[in-house]
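Report on the structure given below.
The other protein chains are all here in position, but one chain of the complex has been omitted.
Chain nomenclature is as follows: A and B, assigned in order of appearance, with residue numbering initiated at 1 for each chain independently.
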Amino acid sequence: MSLENEKTLKQKNRKILFRLVVVAVGMIGFSFALVPLYNVFCSVTGINGKTGGQTTASASMQEDDSRDISIEFIAMNGKEGELEFRPRNNRMELHPGKIYSTEFYVKNLTNKAVVLQAVPSISPGSVALMLHKTECFCFTQQPLAAGEEKWMPVHFFLDSEFPKDIQKMTLQYTLYDITGKGEFGKVVSN
Amino acid sequence: MTLVKKLSLACMTLLAFLSSQAVLATDQFNLTQGATKTSHEVYDLHMLVVKVCISIAVVVFGTMFLSMFLHRKSKHPVPAKFSHSTLVEIIWTTIPFLILVGLAIPATQTLIHIEDNSKSDVDILITGYQWKWQYKYLAEDISFFSSLSTPQSQINGEEEKGEHYLLEVDKPLVIPVGKKVRFLVTSKDVIHSWFVPAFAVKQDAVPGFINEAWTLVDKPGIYRGQCAELCGKDHGFMPIVVEVKSAAEYDAWISEQKIAMEEAKAAAAAAAASSWSKEDLMAKGKEVYDGKCAACHMPNGEGNGPFPALAGSKVANGLAEEHINVVLYGRNNTMPAWKGVITDAEIAAVITYERNSWSNKAGDVIQPAQVAAMSNQQ
Partner (left out) sequence: MSTVEMTADHDHHDHKPTGITRWLFTTNHKDIGTMYLLFSLLMLFIGGAFAMIIRLELFQPGLQFLDPIHFNQITTMHGLIMVFGAVMPGMVGFANWMIPMMIGAPDMALPRMNNWSFWLLPVAFSIMMMTPFMDGGGPAFGWTFYAPLSTTFAPKSTDFFIFSVHIMGISSIMGAINVVVTIMNLRAPGMTYMKMPLFVWTWFITAFLLIAVMPVLASVVTMMLTDRNFGTSFFEASGGGDPVMFQHIFWFFGHPEVYIMILPSFGLASAVIPTFARKKLFGYSSMVYATGSIAGLSFLVWMHHMFTTGMPLFSELFFMYATMIIAVPTGVKIFNWVATMWQGSMTFETPMLFAIAFVILFTVGGLSGVMMAMAPLDSQYHDTYFIVAHFHYVLFPGAVFGGFAGAYYWLPKWTGHMYSEGLGKTHFWLSMIFVNMTFFPMHFSGLAGMPRRIPDYSQQFADFNMWSSLGAFGLGLTQLLFVFLLIKTIRGGKAAPAKPWDGADTLEWTVPSPAPYHTFSTPPKID
């Protein structure tokens, strides 16, 4: 091979090598971008049962009493034996367009202060975005002193566009102990 | 036909007959038709696909075998020269595509039926734990754990295996026949999966999230399934048993459960309040240990791999409070918490047993009241 040909070949090789490395690095970036993309997709469609963030009810909201939807509340205790966690109501009958309130009871059974995080999940996933919360203990971390107990409120309403073919839904809160994890843990926006 | 050929044919026939007797008598070769309309629909779709696949295989393999016979070099010394045909490519792209569309249509219909979780009569919360299931009837205040009840001795080969080896539990799920039952599935720890082939139900149990599935069983009976997502050590040992009862029997069972739960609470309270003799504690403790602890810590307390030995351990020979703490609350995401899973009396008994067995000579005796005291504050 002549000198010029060899030099051009080396250049050609380097050019493709460089581009492919860019692709590989780009795919790493893409993979990490999948994380917020996934969260956005899920929060826009509600398909993994995650609810939206805090909403405000509009003043002109109308109660639609032509239909009844029943909601079950499930309290999943992530730390059996150290926490007590239960809903005030196991079930409520709802009309879309009306604000309802309920509470969840939590007690710290240990002799150390804890920080708790509740994570909601709704089934069926298709109505996750139809449940709007104006206030929820799941929006923020909940600190509890040793032995402390409290009732934590949830205020919510169902969207007037709630699908006609669904009569039952379930809202589950899983309560996790995140004492000491707060700093680096992902911010929970819902 | 030559003698050799006749004999070979006879042998093969005999062999085929014998093996069919041996094998077909006990083995299930095909998917179950199941006990629900859904499982029958799934079965029918499965049979359709199987037939299509077998037909395709017969055609393709048949062509190949024919070609190997007809176009072997000794019989077909001059190969043809053709190497492409656009028409043929179009044909064998289009026909499979059409076959797939033909399969996709009934598949879509069946899927839409399966995903319709609405209008249920009974709702049950199913929580997967390492390594058991918890069932909670949302309309009643009934909840209980359901664990494998096959004894270790059968698994180890010391005893002969029972009829429902590895597919039996201490307390099955009970549902009514002919009513739509909705399952809400979640997990306490890792991902599990609730699978009952007779219902064609398989739904992953994901921690922090809730999934839905449903079934409507046509016939009363007992249906068995297993966990279908690797969840750690005893993934293969957390089966599912569903007893489907007539509506009347179901109602009766619900009432019985409520009464039984009240009685159990009272009994546990009484047992917790009373003072047990060392013999009683040791006997009860051994029963609990063999049933619940020996799988990891071994019947001789020697431990295994990541599961520490209890014989000679610091915990079992040290402070009683520490020992009770570990059993009540678990540790390291590996040792489970037993508080609320077994009674305070059972915990007291098993701790007493551990502290006074094998090489352990702690000598002390733990009363249910001590456990109860620690159980209400850490």
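Basically, a contact is a pair of C-beta atoms (placed from the backbone, for glycine too) under 8 Å apart; a residue touches a chain by one contact, two chains touch by 3 or more.
Every value quoted in this text rests on a predicted model; they were computed, and no experiment measured them.
Colleague: Which residue, B:Arg72, B:Lys119 or B:Arg331, contacts the hidden chain when the whole complex is considered?
Modeller: Looking across B:Arg72, B:Lys119 or B:Arg331, the contact with the absent chain belongs to B:Arg72.
Colleague: Quickly run down the residues of chain B that touch the omitted chain.
Modeller: Answer for chain B: residues 23, 26-32, 41-42, 45-46, 49-50, 53, 56-57, 60-61, 63-64, 67-68, 71-73, 76-85, 88-89, 92-93, 96-97, 100, 103-104, 107-108, 110-112, 114-115, 154-157, 161, 164-167, 189-191, 193, 195, 197, 200-204, 206-209, 211-212, 225-237, 304-306, 333-334 touch the chain left out.
Colleague: By the contact criterion defined above, which parts of chain A meet the unshown chain? Give residue numbers in ascending order.
Modeller: 1-3, 6, 9, 12-13, 16-17, 20-21, 23-25, 27-28, 30-32, 34-35, 38, 42, 45, 47-50, 78, 117, 119, 125-126, 174, 176-178, 181, 183-190
Definition applied: only the chains that are shown with their structure count from here on.
Colleague: Go ahead and note the Å separation of the Cα centroids belonging to chain A and chain B.
Modeller: 29
Colleague: Which part of chain B faces chain A closely enough to touch in the complex?
Modeller: Going through chain B, the ones touching chain A are 117-120, 123, 125, 127, 138-139, 182, 184, 186, 188, 207-212, 328-329, 337, 339-340, 375-378.
Colleague: Using the touch rule from the top, collect the residues of chain A that touch chain B in their complex.
Modeller: Residues of chain A touching chain B: 48-49, 72, 74, 76, 78, 80-82, 90-91, 109-112, 119, 121-124, 147, 165-168, 170, 172, 174, 176.
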